[in-house]
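I'd like to ask you about the structure that follows.
Let's turn to chain A:
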Amino acid sequence: MMANHFETSKPIYLQIVDTIFQTIVRGEIKPGEKLPSVREMAIQSGVNPNTIQRSYAEMERMGVVETKRGQGTFVTERKTIVDELKQTMQTEVIGQFIKNMEELGITKQQIIAALQEYLKEGEEK
Partner candidate 1 sequence: MTIRFENVTKKYGSEAALDHVNLQFQPGKIYGLLGPNGSGKSTTLKMITGLVYPNSGTITVLGQQVTRKMCHSVAYLTELDMFYDSFTVDKVVAFYASQFPDFNLEKANELLKEMNLSGDKKMKQLSKGNRGRLKLVLILAREAPILLFDEPLSGLDPMVRDSIVKSLLTYIQFDKQTVVIATHEMDEIEAILDEVMVIYNGRIVGNENVEQLREQQGLSVLEWFKQTMEQMGV
Partner candidate 2 sequence: MNAFIGLVKKDLSLMRFWYLMWLAFTVIGMGGGYALTEKFDQPDGVVPIFVMLAGIHIFLMPILLLHVLRIEGKNQMWLYNPQSSQMLLFSKICAALLLQIGAQVLLSLYGLFVMSVLVNNDLITRFSEFLPVKQGIYFEMAILSTSIYISMWVVFLWTFYHSLGKFPKLNHFRGLLVLLVWVAYNLLETFLTKIHVIEHNLFAFGFNLQVAPKATYDPSKSWRVEYIEAALPIIPILYYTILTVSLFFAASWLLEKKVEV
């Protein structure tokens, strides 16, 4: 997995933050668990360590991770923050979806109907 998959319109460090948040929200990295070191993460994602450093700083600023001196970076112990994060990301995705639909001129009722239809088909398959 190398670097060419990044979107051009968004800074790489924020895209890295998004990726890490997804793994936290999915529970792949649990509250209180250690994140890979900056260098490890850089190698995994094919990204400059300075950029990863910036991603970690950003996540720390948001309170999602904590850096313990000499030990590394850990996901916060506070479950509420992780829940909040999940909530925020969910809202973001829905917001984007609704926006896209509205751009197509689809009304709220139609959206709900289309969504129910879609999910039902998915279950039947």
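Operating definition for what follows: a residue touches a chain if its C-beta (ideal position, glycine included) is under 8 Å from a C-beta of that chain, and two chains touch if they have at least 3 such contacts; residues count from 1.
How these were chosen: all candidates are chains of the complex that A comes from, given by their letters.
Just so it is clear, the structure is predicted and the values come from calculations on it, not from any experiment.
J.: Going by the C-beta definition already given, which one of 1 or 2 is in contact with chain A within this complex?
T.: Candidate touching the shown chain: 1.
J.: Which positions of chain A touch candidate 1 when the two form their complex?
T.: 2-4, 6, 8-13, 39, 42-43, 45-51, 54
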